[in-house]
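A quick write-up on the structure given underneath.
The complex is shown incomplete by one protein chain, all other protein chains being positioned as in the whole.
Moving on, here comes chain A:
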Amino acid sequence: MFRAWADRLPPGIELRAVRLPGRHAWHPEPAFTDCVTAADRLAAGLGPELRPPYVLFGHSMGALLAHQLIRAVERRRLAPPVLYVSASWLVEGTPQERLPDPAAPDDRFVDVLGRLGGVPPEVLADPEVLAFTLPVLRADFRLCRTYAYEPDGPPMEVPVRAMGGVADTVTPVGEMGSWARHAGRFLGVRRFPGDHFFIRDQVDQVIGALVEDLAAVTADVRVP
């Protein structure tokens, strides 16, 4: 998903994409089964690479993990990011019925997955391609289910920006304002054309917004 970003980012910003285990021969280690453990492992693995100033940008489950990663970074007293961007993810999480049930049989899982969007119909229609894809997606949705919203959790010190697609029915952009209650500094909600997967079609606009936010939050941060 972030491959398209590499040659669009302005010089001075380095892109590092995180890929989870449980992804075939990319990362054949077993998939994470809960998001707190996942974030802890990410913090441990990324530790020395989290050099300020850096941004954590996540889309959907990636935003869930980035949120948990900030918690893990705080616990480990590592350098926090200068900005956290939650794209297509609500701080409250997503009601389970809006996402495919990882325990459902293939046909029901694929049916809900199809309504969620993001997976091309030709993938959903091909048993052999599904056999490759479904185990990874099941693990992802299993991980999403382990997120526990803390309504009274302390607000993050990291500035937070929310981004959403105006036609998203899974994580509606109208509900993203609640990130404000969990951020010491909330930069607001940016609305983009598109649905839950708006960031795929709005690459230039999303990067433009990100660069703008980054300039705003680093204006008073001296870069060594």
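List of remarks:
Definition applied: contacts are C-beta pairs under 8 Å (C-beta built on N, C-alpha and C of every residue); 3 or more make two chains touch, one makes a residue touch a chain; residues count from 1.
Please note the rule applied: contacts and distances are computed from a predicted model.
For the chain of the complex excluded from view, the name given in UniProt is "Carrier domain-containing protein" [choices: "Succinate dehydrogenase/fumarate reductase iron-sulfur subunit", "ABC transporter permease subunit", "Carrier domain-containing protein" or "ABC-type multidrug transport system ATPase component"]. Checked against the hidden chain, the listed residues A:E49, A:E97 or A:E122 yield one contact partner: A:E122.
Screening A:A131, A:A148 or A:V166 for touch with the missing chain picks out A:A131.
In the complete complex, the residue from A:H24, A:R75, A:R108 or A:R181 that touches the missing chain is A:H24. Residues of chain A in contact with the chain left out of this view: 24-26, 28, 122-123, 126, 128-129, 131-133.
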